[in-house]
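Mind looking over this structure? Questions follow.
A single protein chain has been removed from this complex, and every other one stays in its place.
Each chain gets a letter, A and B, in the order it is written, and its residues are counted from 1.
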Amino acid sequence: MSLNPLGDFTRLHYKRRKATNILFCSLMVVSTLIVVLALGAVFGYVLYKGLPAFNWPFFTSLPKPVGEVGGGMLNAIVGSLIMVSLGGLIGVPWGILTGVYLSEYGRGKFASTVRFSANMLSSVPSIILGLFVYVILVKPMHRFSALSGSLTLAIIMIPTIARITEELLKLVPNHIREAGLALGLPRWKVTLRIVLRGSFSAIITGVMLAVARVSGETAPLLFTALNNQFLQFRLDQPISSLPVQIYTYAISPFDDWNRQAWAGAYALIVFVFLINLITRVIFKPTVKGLN
Amino acid sequence: MSILKVNNLNAWFGEHRALNNIKLSFDSNKVTALIGPSGCGKSTFIRCLNRLHEETPGASASGQVILQGENIYVAGVDPVRIRRKVGMVFQKPNPFPALSVFDNVVAGLRLAGIGRKSILRDVAEKSLKLAALWDEVKDKLNQPGTSLSGGQQQRLCIARALAVEPPVLLMDEPTSALDPISTAKIEELVLSLKKEITIIIVTHNMQQAARVSDKTAFFLLGELIEFGDTSQIFTVPKEKKTEEYITGKFG
Partner (left out) sequence: MSPSVPIGDVRSLSSGTLINSTKKATKLIRNFTLKRDVHLADKIFFLGLLFTSFLTVILLASIGLFLYLASEKAIAASGWQIIFRSLWDPVRDVYGVLPVLYGTLVSSLLGVIFAVPLSLGIALFTNELAPKKLATIVGFLVELLAAIPSVVYGLWGIFVLVPLLRGSIQPFLIENLGFLPIFTGPAYGVGMFTSGLILALMITPTISSISREVFRAIPHSQREAALALGATRWEMMRLSVLKSAKAGVFGAIILGLGRALGETMAVTMVIGNRAEIVASLFAPAQTMASVIANEYTEATSEIHLSTLAFVGLLLFMVTFLVNSIAHLIISKITKKHTGTF
């Protein structure tokens, strides 16, 4: 004791430090709880409101006019499927090729420019992309169309997929490429058939996540694809989509439409949740296997 | 008879010169060992022989490398065609991930457009037998190549290189990542393969060089110090530096 004249002071000090520690650690737990609870609140409420309206006619029938009860979102589901697939058809190869360029040849000034552009493109608000497609496609065509909507979704996918592809291909060790080259294979074959093929399932994961993301995009479709109360398969006509239909119904004053909006939100959220779960459970191990 | 001749070969990484005027010639159906301390340029040297060196960003090379009478360092020569004739085995076993044992062996053929199952099967069996791996893997041809042990993986890589029937095989410290038993197997393999093929092997292990090679070249700081019969190099080296190295004074 005599050797430690500060003993009492440090003991007091120690108590205070311990209290601070507990306080801050609990604050961390609390903030985690708040966010998890908020997630639960959103999910739970969508489930609670959406499930009752989520029935067979939701998938098989068209919207009913105001005042009539019932009807579904067949038009919106078909529209979303068309635009997401067509968007993927444009955006996925474009994104993958850009990603391959960045990972396999991505040195020097031009590559940095491409990388920077992809980064910036992915942070452009999606409504701006909608505006852009309106100016370059809707206006010259003099009509809203599924094509414009698809192009907008494609533009949203490109940077995401490019970046994921680049990251994944960079995980492939260089000696794998050298083994291919040493066998007398041209670089394009080594890249496509060995490097890309080896990370294929991981890239699929990225593509699926990108698809999940664009399936929920609303803002850029408002003035590219617009909406359509009828079933539409033509690419040069306005077309409905699940998110836009949800928006339209959500801000309407009619109870039955509100109810439909919840059912739509339920469908959308289940879809997104499933994709996230599938990619995590099925594909994650193969991504790890690459390292 | 000389199958591969190197004249005035220089190699760079960026501004750094890794090889300085190398002149060397390799006899067919012989094993030549390249020895020297790490960083002496021996790996860079063999990577120039199949033009893999230039795939490293910033790397470049100049000089003459004459393979079966053809200079591979002139305009218009397709490196892809050269690499077909000069196989290579790397330090770490590197079977292609996500490909089975069988697919790994025939990868070179298949990607070159040969798809006939019967041909591929024959070649796979022949190459795996040459690589002394057939008996161990004949029942697991469909398992992933990466599921084999390290030593087996390395022999798989040798089989993969042999499958395209190159006249020359480069081996870049092929046993440095392996245990002693696997190493012995690979060395045995090298000795038996030389009936079929010319082998150039880089090694940091002087005993290995003495055991497997007919000729030995000693590299130091990007220069070729001495080249001669293995027995001569290890018993009566002409150069003082060679003697110092093989007696363990440095390196």
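The rule we apply is simple: contacts are C-beta pairs under 8 Å (C-beta built on N, C-alpha and C of every residue); 3 or more make two chains touch, one makes a residue touch a chain.
Every value quoted in this text rests on a predicted model; they were computed, and no experiment measured them.
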Displayed chains contacted by the hidden chain, counting the whole assembly: A, B
Residue touching the undisplayed chain, where the options are A:S85, A:T113 or A:N174: A:T113
Candidates B:D78, B:D122, B:E196 or B:D229 - the one touching the absent chain: B:D78
Among A:L12, A:A38 or A:I278, the residue in touch with the chain that has been omitted: A:A38
Chain A residues that touch the omitted chain in the full complex: 17-18, 20-21, 23-25, 27-32, 34-36, 38-39, 41-42, 45-46, 49, 94, 97-98, 100-102, 104-105, 110-111, 113-114, 116-121, 123-129, 131-132, 134-136, 155, 158-159, 162, 186-188, 191, 212-213, 215-219, 222-223, 226, 243, 246-247, 250-251, 258, 261-262, 265, 268-269, 272-273, 276, 280
For chain B, the residues touching the chain missing from this view: 8-10, 12, 15, 20-21, 54, 60-64, 71, 73-80
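In this section, only the chains that are shown with their structure count from here on.
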CA centroid of chain A to CA centroid of chain B, Å: 47
Interface residues, chain A side, partner chain B - complex: 107, 172-173, 175-186, 189, 193-194, 197-198, 200, 289-290
For the chain B and chain A complex, residues of the former touching the latter: 50, 52, 55, 57, 80-88, 90-92, 94-98, 107-108, 111-112, 157, 160-161, 164, 166, 170
